[in-house]
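All protein chains but one are shown in place.
== chain A ==
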Amino acid sequence: MDATAKITRWLTGALCLVLRRRRAAWAAVLVLVGVMAVTALRVGTFSNDLGHMFPADSLSGNLYRLMTRSGLGDLIQLELASGQAGGAPAMLPAVDRLVAELSGMPSISSVDFRLTGGIADSWSELAPAWPLLTDASILATADPAQAVQKLRQALMLPAAPLAAWRHDPFGWQGRLLGELQDFHRLSGMKISLQHPYMTDADASRLLLTLQCRPGELATAAQIAPLLATIRQAVARELPGVTLTIISPLKHVLDNERAVRRDILQVSLLSLLALLILFLLLYRGAYDAVWIPVIPFATTVIVTGLMAVIFDEFCLFILGICGSIAGLAVDQGIHVYAAYSGRWRVRALARIWPPLLLSAATSALVFFMFALTGIRAYSQLGIFAGCALLVNVVLSFFILPTLLPQRPRLQFACASFQPGKKTAWLIVCAWLLGSAAAVSVLPRIRFDFNLSALDGASAETRLSEEEFQRRWRRDDAGNLIVVSANDRDELLQSCEALERLLGASGTRCFHPARLWPSRQTREAHRQTWRQPEATAALRRLEDELARECQRTGLPPAFFTAFFDSLRQGIAGDAERPEPAFFRDVTARLIRERGHTLSAMFFFAGALNDGELAALLEKLDGLGNCALLSNDAFRVATGRDFRPLASRVLLWVALGLLLLLLPVYRSPAKLLIIILPGFTAALWFAGLVAISGRPVNIATCFGMIMLIGLVIDYGIFALHHVTARDASTIPTAIFLSAGTTLLTSAALLVARHPILFHTGLVLFGQILLAALTALYVVPALVRLWRGRRGGLFVAALGLLWLAAGCRITSGQGEAPRQLTAAAAAGEWQAFQQAQGDEPAQMLTMKVDILWYSFPMLLVVQRDATSQRLQATGMLPTGAVVFAVSGEGGRQSQHHVAAVVPAIARKRIFAGIYDDLCNIFLTSSQPGPFPAVASTPIRQRLPSGIVQTLDGSPLRPVHKKLGTFPRRQWVVHYADWDDDLKSCRRIVYKNYRTRCTFTFQRPAPPEKETLAP
């Protein structure tokens, strides 16, 4: 008796025992569920900290944590639009009342609106502060003669107050104004400097910034009432004024609302799907209701277990784990399908090996998540792995006790036994599909931008875009948030960061530029105490007095300034910062609990490589984070790519170690991985063709599904190797149908995370199930009794090809563009395409096995849609000449030496072909509110155009789709000025001609022989 038979016999006995003592088994499970539920509630500590989603010591994790600590997410900006230029001042009295009302709201800690104070307030304060602000080398810049001359010029101005000159003879305060100009420029805020409050250039709008109390606005239930109260207050105080609210909190609100709405829709659709399942697939069997009860009990048991293992459990991971446990319903379906008919106990015992093995492989994949070092993923892996193992035991032993005797379920479409011809057809189709998927893999694009997962409404995104356009300049600097526990540490960190960035000559602004750290202030003061500095100061004072006397001014005119300076030199570095600085630094330094965060601006555009290098540097400092979508994208890519590769490697090794001792045959192993591999490959191919970028949710879902779809391979193998008719195809059909119908409901979700999860689930389960039910039997039918080497080699090659193709498929990072930005970039492209001088290109026409090289001189005008082209042989003989405007050909000449067939096939429609290639539509049609590159558009003419790059430029254009394709053109390597590109390939499907254009190589320098 072999091992399988022994196991089957033993399990049959065990099942009979449980069935006989079913009440005791139920009681035991109920007690266990009860105990674990109490444990989860009493012992468990649950948190909602998204920071657990990132690796402990990672770029992205540190970015997220610092961003959270800074409190920038708790800001609300209110834009009040009067509707007319210069209308803002009239709103001031009402806005002051509004500010008072808003300041009194419990969840708002401060309202920033008026720019109080001014540099004049600090004239007398600044003079004693100079020895702290800068070192004594500034004395070398002082010129007494020039100081008096400027004073005399100022005296001639009407009504110029002299206090400024008395306390600043050498114009040192100009340095501070320079700093503030840097701040104004780098912050990118388009606010008017002519008003003592936040308003735009034409004073039509006012801007209020509200800082909310930390932690009080975490959910939609807390945010929505606050925003409604603000709207009411504005409507009451400022009727007729248009209010725009801009805040990260609106994203929280929109996301939560989107998820709630999606959950409602998805629940209703799922209910409908389950009803269809119940009526069509389960044929009205009420006992099938017990199938999902088991995963529910499993979830409760494992949650209790997790509460004991972990001191703090992530709430959102609990939600995801609940879904994964829900997917474990497949195990119940296998039990349900097997436990029917006459020999149901034996049939059930027979599916234990594949059931246990599939649960073990899935659990292994999830357990590997524990090795990622990411707290949330570790919890997810351990929870999901335990849930699958517990669920398989409960499904196998407890579910049968709840099921009555019933006839065996059979689905003819699932029990597929192909003939040789059909098998060949299926295998060929599968191979073709796989090859096609491999070929398109390089087109796959990754978008690790967090905004790709943002469910904010189009209205919110649009209003933010409009807001950015109105209030932010395009040349704004980058923002780094610096955190520290006290103010002085914060200022020191800013200075250290400036030194770090200063190495590359970067201009920056931060609070320490105005008021340095204590250490720096003390160092500055020491330089002023040096004897040389004291002497220089005395000399300057004497010279100034003499100069004043010479020009008829009182000699003591500047005495107050020098007295203040000496007071500062003798004083303490601990003196409070001048009031003028406080007004600015209050906007740059935020306090949140015991943490202080400063905003550090610096200039310069960064590409991905520079961004990554900077992120590494900042990460080394430990308390600095560059805040931008691009920074987060780059950081996520750097953190997760190696991690994902490592986990995938561990998973592959783990699966091999688990499956190899059981199956001991490479062919069998390949059959097991075939459904999962096919699903992943084909799905990736479909994603690549669709042009939709792969985001974090898609990646995460695909990795998780490896564990789940491998089950299909194990069951498919057991089915094809079973000696008698098995229930496995029915179970696969039922479980796939259940998952597909329920996950299809997610496809109507508007929230990107839910939608992409649904898409991955639906797509991969469908493909895995089809492969398991149809491709595996077909392959086995063809290779049964033959050597499996060829099969193994073919699959291995396919795998290798897929791996090679996908690793090389990393293209330019997708960009998020609003309609206005995209239209602007398109307009810029059109302008670049304006009336251009003639350009020469090499042109090669391929038809059948003939190839005609020639030179093409083309001149076009995008505005008037005029095109003129001449084709020449390298000898200079003209082959053709065409011209026309607005799509109408006015001249068409083909040289007489051209054969009639070529004249007909190649040159009859050459003008239209060249128009398709070289002219672009000036009106590309409306852009979506927010689109991710590449942007695909269908023009009114039916042409489908793909725009990509930065700025946008056409990369692909086509007319018609298979089988009615007309032509397609690809553009590669556009010049920086977007006037021409290095390579164009055009295929006309009607004439079967392929045109390839390239820029001719630059002429080699002629050298004269000596």
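As a convention for this text, contacts are C-beta pairs under 8 Å (C-beta built on N, C-alpha and C of every residue); 3 or more make two chains touch, one makes a residue touch a chain; residues count from 1.
Everything that follows uses one rule, which is that contacts and distances are computed from a predicted model.
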item: Hidden subunit of the complex - UniProt protein name among "Phosphonate C-P lyase system protein PhnG", "Outer membrane lipoprotein carrier protein", "Response regulator receiver domain-containing protein" or "ABC transporter ATP-binding protein"; value: "Outer membrane lipoprotein carrier protein"
item: Contacting the left-out chain in the complete assembly, out of A:Trp515, A:Phe557 or A:Phe581; value: A:Phe557
item: Residue touching the undisplayed chain, where the options are A:Pro106, A:Pro158 or A:Gly593; value: A:Pro158
item: Selected from A:Cys16, A:Leu193 or A:Leu279 as touching the chain missing from the view; value: A:Leu193
item: Footprint left on chain A by the chain that the document does not show; value: 86, 89-90, 92, 116-121, 149, 152-153, 155-164, 177, 192-194, 196, 203, 552-554, 556-557, 560
